[in-house]
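Here the complex is missing one protein chain, while the rest keep their positions.
== subunit A ==
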Amino acid sequence: MSTDYAYDEEGYLWPFFVFTLTFIVTLPLTYMLINRSRDPAAQFQRVQTGYRHDQSALVDTLRKQEKRKDRKIWLMAAVVGGWAVMAYTLYLINTTVVPALDLWNPYDILNIPESASEKVIKSTYKKLSLKFHPDKAKPDASKNETIEDLNARYVEISKAYQALTDEEVRNNYIQYGNPDGKQSYSINIGLPKIIVSDGAGKFVVLLYTLMFGVLLPYLVGSWWYGTLRRSKEGVLMESANRLFRAYKDDIDEGGIVEALSIGQEYEELLKGDKADDGLSKIESRILAEGQLSPLAGGLSVKDKRKLEDMESGPRRKALALLWAYLGRVELDDPGLAKAKFEVAPIAHALNKSFNAIALAYMNTAPLLASYYTNQLLIQALPPKASPLLQLPYFTPKVVKAVEGDSRVHTSVQSFMDRPDAKRRSLAVGKGLLTEAQYREAVNVAKQLPYLRVAKAYFKVTGERFIIPSSLVTLVVKGRFVPPGSENVPEVNELDLEDIDPAEDDLDAILGRKAKNPVKKDENGKPIADKSGSSDPITPPLAQAPYFARDHSPRWHVFLTDSKQGRVAVPPFTFAQFDCPVFEADGKTPTFAMQTLKAQFQAPPQAGHYTFVMHVVCDSYVGFDTKMEVTLIVEEASKAALMKDEEEISEPEEDSIAGAMNALKGGPAPAAKPKKLQKVEEDSDEESGTEEEADSASDTNTDTEPED
């Protein structure tokens, strides 16, 4: 059987082919384009404030510039081109006349309906053959008929008749669509004929070579070297390497700021004469005497020495600019001021890489310092500065008036916890805040998401005890209580429990977002979460008037071993929560209980482990929580005993289950139920919460109720 490949000579097939192909490519690209051009920050809530400092305009333009950078010209061109091609091919499809494919249909030839019975078929055939038999009919000259035409027509009619009556012919017709049996068929390739016609062949080969010999290797190569050029954290690989070298076990925030200036990114930002331009001016400004700190840039004497030891060049300028940014030092030069705000986001990105490096070393101090540096970069505060400077209109002078000459800084929370009159008397005054400014500052402070931890405990899903090497969940329950909130409701004890999903609730077990029971009603029965909104709930964007990017705050939860100064459980990061932080108006806090969960493996030995739990917010200074939690790991055998006692009917000694139990090292079960009872009582005394719990796993080992 020969098959012919014909090209699309009539030009009615290739538009379909091209249309489909373009459609497949263009649609995802269009989606990407639309997704990108939508401002990702727009769907976040913001802290509502009218506060503008004197360089807000500059910061805003830098933010906008960054957003514009995201837009890709080639993507837009590709999408426009794709839709144009699609429109053209669609036009072609609609206008090109498709050559009619005549299907051989015996009913049509006999001119009878397809439902005709055999009788009708026969009678029609007879009628037609009487009329069209070549012996009877005469060629009609007016219709330009010949005798061959008549013959052919009669043959067709008899074929049609046979197809409907004769078994064999009918089979042929059903199988192949033709009474004569299988016909040769042709496949048309949906490419225009021009492509393969003489002369064009060379160009096609050339195009092919260019695509597969040049474009494909280029794309693969640029992708591969692109991934090699940047580290996983998105900074240049060379910067990451340098940061690794700059890591020290005893590095502090100032040291990290100094280390961050090492990035290769700054060499690109401060190219050519920008490398030293205005360096002496910046340095004289940041090393001038400051109001709160000895130096205006907020750097310590050690940091100053490091800066002065550096050779001049992009690195020294970057560091000087960073200190100018952190110290909020006025530079009086539009170019320098712009550069000052540009270095901070770069340092922020580099800090991400440094954070990964500090985490790899698993030392607490550098990791914490890295998080604190992140806060400082976002809020534009020097190390050891007062957290009060985060509030709008708070100048060093105001801070001084509030703090007095205390060595311990007043945090935003403790400032806002004071009665309004006292706050006012401290902050409002001549040379300090005006009444309106004070009100704005309080307004902003009351919108800052401060996560107040209510309780933190460990549990193993579905178990009563934590046995060695089991998968433990650290459950942190906390509420967003903005500083200075009034009428904070009491913590509902039922909110503090963490209820295991029902055993048949696959969605919850697999970690899918589902309406699993998250609360208990008064009778202790779980009630399903009715809200059912699957949108991720995020806190408002960080209130960071100096940081030239939009940043969504994150919370990092990790456990450290305070004696060794090492990280015990690496950080879990939370940027989304299960309950809204603020009401729809974006201002009123909901005080809903949030649940943060982190899973890790329990230590292989039983015992009491005391960890220090850190909950660090990466965007606000002084909003961190540090508390002790104790993980009690019980012997596996003890937990197994408990379980046997409770759930499984005791296996008979001579049954298979009994034998299995004995093999597992358990005691002969029927022998001593009394002792079992005792063990249970003992453990009850220890953790003391078994009684009330039915579906909650009660391995609460530490309880820290909120006051």
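Some notes on this structure:
Just so it is clear, a residue touches a chain if its C-beta (ideal position, glycine included) is under 8 Å from a C-beta of that chain, and two chains touch if they have at least 3 such contacts; residues count from 1.
By our rule, contacts and distances are computed from a predicted model.
Its record in UniProt calls the unshown chain "Sec62/63 complex, subunit Sec66", which is the match among "Protein farnesyltransferase subunit beta", "Sec62/63 complex, subunit Sec66", "DNA repair protein RAD51 homolog 3" or "Translation initiation factor eIF2B subunit epsilon". Looking at A:Gln55, A:Ser129, A:Asn241 or A:Thr590, the residue that reaches the missing chain in the full complex is A:Asn241.
Per the touch definition above, the residue from A:Glu403, A:Asp550, A:Asp578 or A:Glu635 contacting the chain not shown is A:Glu403. Residue-wise, the contact with the chain that is not shown comes from A:Asp417, picked out of A:Asp60, A:Glu148, A:Glu268 or A:Asp417. Interface note: of A:Lys232, A:Lys271 or A:Arg439, the residue touching the hidden chain in the full complex is A:Lys232. When the full complex is taken into account, the listed residue touching the unshown chain is A:Asp249, out of A:Asp108, A:Glu148, A:Glu168 or A:Asp249. Touch with the hidden chain on the side of subunit A covers residues 228, 231-233, 237-238, 240-241, 244-245, 249, 353, 356-357, 360-362, 403-411, 413-415, 417, 422, 452-454, 625-628, 703-707.
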